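Heads up, one of the protein chains got dropped from this complex, but the rest are sitting where they should.
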Amino acid sequence: MTTSVSPLSRLGHNLRQTLGNILIPILAILTSLVVVAGVIALSGANPLEGFMGLWDGAFGDGDAVANTIIKTTPYIFAGLALTIAFRGGMFNIGVEGQFFVGSIIATLIGYALRLPPVIHLIVAILGGAIGGGLWGAIPGWLKARTGANEVITTIMTNYIILRIINWLISPNGGPMRNPARPLPQTPEVYPTAYLPWIDFSKINFPWVNLSWLASATGSLHWGSILALIMAVIVFVLLWRTILGFEIRTVGISPTAARYAGVNVERTMVTTMALSGAMAGIGGAVQVLALTHYFSTGFNVGYGFDSIAVAMLGGLHPAGVVLAAVLFGAMDAGATIMQMRTGVPIDIVTIIQGLVLMFVAADLIVRQIYRIRVKPADGTTPVSATVQTAGESG
Amino acid sequence: MAEQQLALRVEDVTKRFPGVLANNDINFDLEKGEIHALLGENGAGKTTLMNIIYGLYKPDDGKITINGEEVVLHDPNDAIRRGIGMVHQHFMLVPVMTVTENVMLGNEKTTTNFLHMLAPLDRKRIAREITQLADQHNLKVDPSAYVRDLPVGTQQRVEIIKALHRGAEILILDEPTAVLTPQEADELFDIMRSLTQKGKSIIFITHKLKEVLAIADRITVLRGGQVVGSAIPSETSEHELASMMVGRDVLLEVEKSEAMPGDVVLDVTDLIAEDDLGHQVVRGVSFEVRAGEILGVAGVQGNGQREMVEALTGLRRAVGGHITLLGENITRSQPRHITDIGSAHVPEDRHKHGLVLPFTVADNLVLNAYHVEPFSKQFFVNRAAIDANADRLVQEFDVRTPSIETPASSLSGGNQQKTIVARELSHATVKLLIVNQPTRGLDVGSIEFIHKRIVQARDNGVAVLLISAELDEIMGLADRIAVMYSGRIVATVPAEGADRNRLGLLMAGAEVSSEINTLM
Amino acid sequence: MMDEKFFIGLLALAFVKATPITLGALTGIYSERSGIINIGIEGTMLVAAFTSFIVSVVSQNLWVGLLGGMLAGGLVSLLLAVLSIRYKVNQIIAGMVINLLAIGVTNYATRVYIDTSGIAGIGVLPKWRIPLLMDIPILGPILFQHQPLVYFMFGLVVLTHYVMFYTPWGLRTRAVGEHPRAADTVGIPVNPMRYASTVIGGLIAGMAGSFLVVEAVGSFQKMMTTGRGFIALAVMIFGRWNPFGALVAALLFGFAEALGVRLQLGDINNIQALVYLTGLGMLLGGTIQMITDFVKKKETRSKIIAGMVAITGLIAAILGQTLTFPPTVIPFQFLGILPYVLTILVLTGMVRGAAAPAAEGVVYEKQ
Partner (left out) sequence: MRKNLFVSLLVLLTIVLVLSACGGATPTATEKPATDAPTEVVTEAPTEPAATEEAPTEEAAGCAIRIGYVTDVGRIDDDSFNEASWTGIQQAAEQLGLGDDCYDYIETQDTADYVSNIEAFVKEGYTIIVTSGFLITEGTRTAAESNPDIKFVGTDQGQDVDYDGVDDVIPNLTGILFHEDQSGFLAGALAGLMTESNTIGGVYGTNTVPPVVRFKVGYELGAKHVNPDITVLSAYHPGTSDVAFVDPAWGGETAQTMIDQGADVIFGAGGDTGNGALTAACNAGLPVIGVDVDQYLTVPEVQACIMSSAQKDLVTAVRDNVLAAAGEGEWTPGTFYGKAFLAPFHDWEDKIPDDVKATLEDLAEQILAGEIVTCPPGSEGAGCPE
């Protein structure tokens, strides 16, 4: 019997656990690449060349890295949104739609309101967060009130919001269309709401010298920094606040949460609202930093792909950031890969699917590499989630 | 030959699970037409052994002989084919199906050709067969009823019919009386006797000493996965069996002093509550619990106790009546508020309610106090305070865990329960302790520990409401005993001098005499 | 305007639209009744559509193509089953894996193998006009002038109902999905049953996917399932895991979609049609509810509510047919939303957890 353990041995225990936690995703990625190499080779192309192209496109030079970071950013937001939801036991398939709501609301605020510079930006981002949050709260509320399975309702709300937005920006009388041109897009937001590029020449921390980055000015926007800040906030939220404790408790065992005095229904709604808000911020950032207007074909797929990001990241903000970098890099690299080697971009979707599969089915990876590290004991609520998903049918 | 008389023989059976030697070199036999009791504590290896006999597990070593023929059982089908039937402790019935469907499941008897899986079911024929079997063995049941609508006693009969319908000659009954009143248990014993008279053999698994002595022809005692002794009822005593079972002398009685009841802490009047399906299962319950006393609620499971406790703790909305805790009306209060006033609750189901299994021991120890100081301030939790609290409680309540960072799921049942008890009793302000089935499925050591703590709480002036299906536990701990039947408190009597037999009758819903009522 | 022809056209189309969705829902019923959640129906259909196209082109025979599509569907579902059962993957994640991989693989393969070769489809299966039956007024054109898979779909609905509720196979499948341990203790092999059921479901999803190629379109297009697999999932829940329930739900869905198209054509006043049809729906629903209330001897209040719904519906229908409405065109995106809103409404109206197999999504392990 042990009543207290020395901090050192605790650390050692944790180190081993952490290694185990990191090892599996890495091996999962490797395995996926090997499988995909086979697929590429089958089509007659050279997999090694393909991967080299992928790498060059993602990290080959400063611009590639910047491109990777830009593409990583939405994955971080969406991955964090899913982390909150999954931790809270809500299988939020609706991040896709919540992302869109964030974009469209931020755009609306961006072009319909006239506000002073910084305030306009903040209001637009907050508007995106609130919009995404409210849209996310609907399935949460439906589940809390009626037990409607959130997997189905979020799939449905995705369809609904896509079509509503399609109408909003439709040149055929859509209320948010750009009257100046017959295109399915909104007017441009005022520059006061732009999320600016990072001007590295103006950043002077006393402890690090960033002047060497000055040339990168104009290739990275503040949204990426915001994403990292959000990752820290999500960590603090989930593991250092009362609300986080409640979210995680509800996520694993709603019955125990009720017993512990948690208002389960309210927590479900809150979880979905926070998740949607995070997605909404992501959507807002994409508009305010990159296009400055909303049009069809914008931001498609982040919500779905980020399910893999969240899982790969072990439903932990730090892991999500790393996983998002992987996905962002693949997106960024795929263009160059296809340009140079003719290997179709679709190969990236296959890689992403395989990564998700091998991470989720870590037993396969363990079998292949004969790993005996004990799986982390139920630290993620995903198995519990399935039960809640099933029970409410 | 003596062999001919043996229905079943188990020789040198060993079964290992990762980290546990569940069955170690066990020898056991069953004669035709006898009731052989297998006695042991939880975790002694009884269920493992039965699962081996029933073909659910393969033994690592040893052999099994049925009717003189050595057999290897690959799955339950093999066992069933050889005439073994089992009535599991947790009934293996599909609630949303009818009795007929449950009985025919896996034994549909459609046709014998290769299309038998797709041939139409003959429900009428099976229903007829059920009625026949029921008449033959005095097991009344409606074949067309849905199992979810049946009382537990009837469900048990369905289980027995299910086994008989498969032609079982050897019946294994795993803790069959756990859900029955003493009277229902007696009925079950009658059925068992009549079955053995018709040539069936029965293995009777239990940890209840009195029952063993009442019904068994022979007794084998298991402890720590090994056979530690055997006996014949007429030649042994409860005390001897208990010592054999636990491995040391045990106190069958809980030591406690006279209660010193103080002010009324909990006052319940005409409480009405419904179950999940909307049936009224608590139908006007009234009682009070005073500081420094233990009120025991006796009753067979499923008579509204769960819903009553949930209503008292705010987990379920009361449909009618009043609940007053320390002078405050809490009838419509949320669980959080009730806890904050000073109510502690050791729930019936520790996995569903009491613990968040993947959470650490430390987190579980603040499961309903994380939101108050010192464990949190404003919006943030205070890890240091939570860990310090855990270190202290783990020591104080003898929770055996590798560390406070260990997930609760890896603790043994006893230690999980101790964790809950530690948490609930460590509230600074506990005035009322509600304990529901506090020792179900625990080893004797843990039972003793928890009993001691409950009495200690009482002595410190806490009002205790103890709900248990174990009449012995109630009689050992309570100062007053309320009997609950069919959603009502049918009687309340002082524990001292309470008559076991009469309590049993009350639990079974026998006429309530005015004499007992006046004792309230 | 809203004459006989209008309804016949809508209903006949509703059956066509309901076919892949119902088949997809049957897939869900087979796997979920056995305890495996299947949100990979969409991906399964996509792979099957692709395969059926390749096979039909190579064999120059649509029926062989159908067979190929079904086998592909079975294989994809086998992957789902292996991930869910053998590797204990969270079943929703496993479904997402299927969907992701299906999109990736079919897009990739289309680009690498089909687009470059310029192969063309070989047409679609001809309609089977059922002699005599097709001549029945009204019902004939609605029910008996379809392509073969529409009839197959009906057949499979009936067959599935029979198998699930009237055979040992179905009894065992349901037991495995409700209480796997109980099934295990009477010697039913839980996981093999789940494998079998999921794969059978996959074969049907294969038919649903093939439908799009061999019956609806005649060639494969990337992402051509366009969410029908997800709708099927909703329809399955809508129909409470029952084949006939799913069929009715899919028909409702198909009808709503067909109506969305029909109202766009411009020859019908949108508002008028909606008022009229909503009234008709209320009349129908209210009447059915009232009849069941009387049969099941429900409380009076329920009967009165049902009656009032029916009467309101009747009034609305009459008004819709007689009044003149200002010509209004509802943005077609809103008409397109109808089915999804309907799904959410029904889902929230259902009693909590009703009918979902109890052990759904839970890995069965021997203790």
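Labels A, B and C are assigned to the chains in the order they are written; within every chain, residues are numbered from 1.
Keep this in mind: a contact is a pair of C-beta atoms (placed from the backbone, for glycine too) under 8 Å apart; a residue touches a chain by one contact, two chains touch by 3 or more.
Bear in mind the structure is a predicted one, so any value in this text is a computation, not a measurement.
Student: Looking at A:146, A:192 or A:295, which residue reaches the missing chain?
Tutor: Hidden-chain contact among the options goes to A:295.
Student: Can you say which of A:38, A:62 or A:175 touches the chain missing from this structure?
Tutor: Only one of A:38, A:62 or A:175 touches the chain omitted from view, namely A:62.
Student: Write the list of chain C residues that the hidden chain touches.
Tutor: 5, 8-9, 12-13, 16-17, 20, 107, 111, 115, 120-121, 123-124, 212, 216-219, 221-224, 226-227, 258, 260-262, 264-267, 332-333, 335-336
Student: State which residues belonging to chain A touch the missing partner chain.
Tutor: 10-11, 14-15, 17-18, 21, 61-63, 67, 70, 162-163, 165-166, 169-174, 180-185, 208-212, 215-219, 232, 235, 239, 286, 290-291, 295-301, 316-319, 321-322, 331, 335-336, 338-339, 345, 379
The criterion applied here is as follows: only the chains that are shown with their structure count from here on.
Student: Weigh A-C against B-C on C-beta contact pairs and write down the one with more.
Tutor: A-C
Student: Distance from the CA centroid of chain A to that of chain B, rounded to the nearest Å?
Tutor: Each chain reduced to its C-alpha mean, chain A and chain B end up 46 Å apart.
Student: Distance from the CA centroid of chain A to that of chain C, rounded to the nearest Å?
Tutor: Comparing mean C-alpha positions, chain C is 31 Å from chain A.
Student: Of all residues in chain C, which are in touch with two or more distinct other chains?
Tutor: 358
Student: For chain A, write out the residues touching at least two other chains, lowest number first.
Tutor: Expected reply: no residues.
Student: Which residues, counting only chain C, touch chain A once they are in their complex?
Tutor: Per the stated touch rule, the residues are 37, 39, 83, 86-94, 96-97, 100-101, 103-105, 107-108, 111-113, 227, 230, 233-234, 237, 331, 333-334, 336-337, 340-341, 343-344, 347-350, 352-362.
Student: For a test of understanding, state which residues of chain A touch chain C in their complex under the given definition.
Tutor: 39, 43, 91, 142, 145-149, 151-153, 155-157, 159-160, 163-164, 166-167, 170, 172-173, 304-305, 307-308, 311, 344, 346-354, 356-357, 360-361, 363-364, 382-383, 385-387, 389-393
Student: Which residues of chain C touch chain B in their complex?
Tutor: Chain C reaches chain B through residues 162-163, 166-169, 171-172, 174-175, 178-179, 181-189, 358, 366-367.
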